[in-house]
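My questions all concern the structure below.
Omission of a single protein chain aside, the complex is shown with its protein chains in their original locations.
Here is chain A:
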Amino acid sequence: MTDDKDVLRDVWFGRIPTCFTLYQDEITEREAEPYYLLLPRISYLTLVTDKVKKHFQKVMRQEEVSEIWFEYEGTPLKWHYPIGLLFDLHASNTALPWSITVHFKNFPEKDLLHCHSKDVIEAHFMACIKEADALKHKSQVINEMQKKDHKQLWMGLQNDKFEQFWAINRKLMEYPPEENGFRYIPFRIYQATTERPFIQKLFRPIASGGQLHTLGDLLKDVCPSAIIPEDGEQKTQVMIHGIEPMLETPIQWLSEHMSYPDNFLHISIIPRPTD
């Protein structure tokens, strides 16, 4: 039987083969070759694409280059969402490699947050972790940690160091012995078809009678359309890290084992492929 800890590794080391192509209207001095990269599902676009930027800047004139941004089939990609979430939400049922278009001009101010430096990514990442702990532990665990522990979480992510990250993160996954889980589960549910970017609500992992709430219970409560079949057919899939977990899975277990490094469960509701 697979050890639960193996799940943590599988989540951490998940990769998406990606092909980056320069937007055709960008002005280049010679032809830009596409650039191939395996993207970590758990990281962020602007954190792992320095090589992509360098590759395309080599064929462009300096004055044509401003803030880089990415787009998939016309949709600007939000760098502040984890890569795995972006893929699951927009491209999971399409052929690999994932084809992303790279832009250096006309930054879409109304759609994307700016990302002028790695500090911005770190601030965003830490803000998510802090919010997750507010939900799980009323911020007690994160506030008790020292600055160097916070730094270690970020460095672990930035340098792809599983052990370094989990040495600290395991504390954020603990709960008092008298409880059977966290206070509330940090989760967000995404659907590409809605204007609202995500659904996030307070949800307890344990019912008043002591039973463990499941993924199905969560969806029934905050997003029933995701699991209620339309005309007897299940039109949507519920996806986390590229897989469809069984709806009977306890949400406490999912939170401990399939959260992203920001300690949130990022869940995509996508159209079920018809073939």
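What we mean here is this: a contact is a pair of C-beta atoms (placed from the backbone, for glycine too) under 8 Å apart; a residue touches a chain by one contact, two chains touch by 3 or more; residues count from 1.
As a convention for this text, contacts and distances are computed from a predicted model.
Chemist: Using the UniProt record as the reference, specify the protein name of the hidden chain from among "Ubiquitin-like-conjugating enzyme ATG10", "Carboxypeptidase A1", "TRUB2 synthase" or "Propionyl-CoA carboxylase beta chain, mitochondrial".
Modeler: Per the UniProt record, that chain is "Ubiquitin-like-conjugating enzyme ATG10".
Chemist: Could you tell which one of A:23, A:162, A:175 or A:198 touches the chain left off the display?
Modeler: Looking across A:23, A:162, A:175 or A:198, the contact with the absent chain belongs to A:198.
Chemist: Out of A:130, A:204 or A:235, which is the one that touches the chain we can't see?
Modeler: Only one listed residue reaches the unshown chain, and that is A:130.
Chemist: Given that one chain is not shown, which residue among A:109, A:163, A:178 or A:230 touches it?
Modeler: A:109
Chemist: Please identify, in ascending order, the residues of chain A that touch the omitted chain?
Modeler: 78, 80, 109-114, 123-124, 127, 130-131, 134-135, 138-139, 186, 194-202
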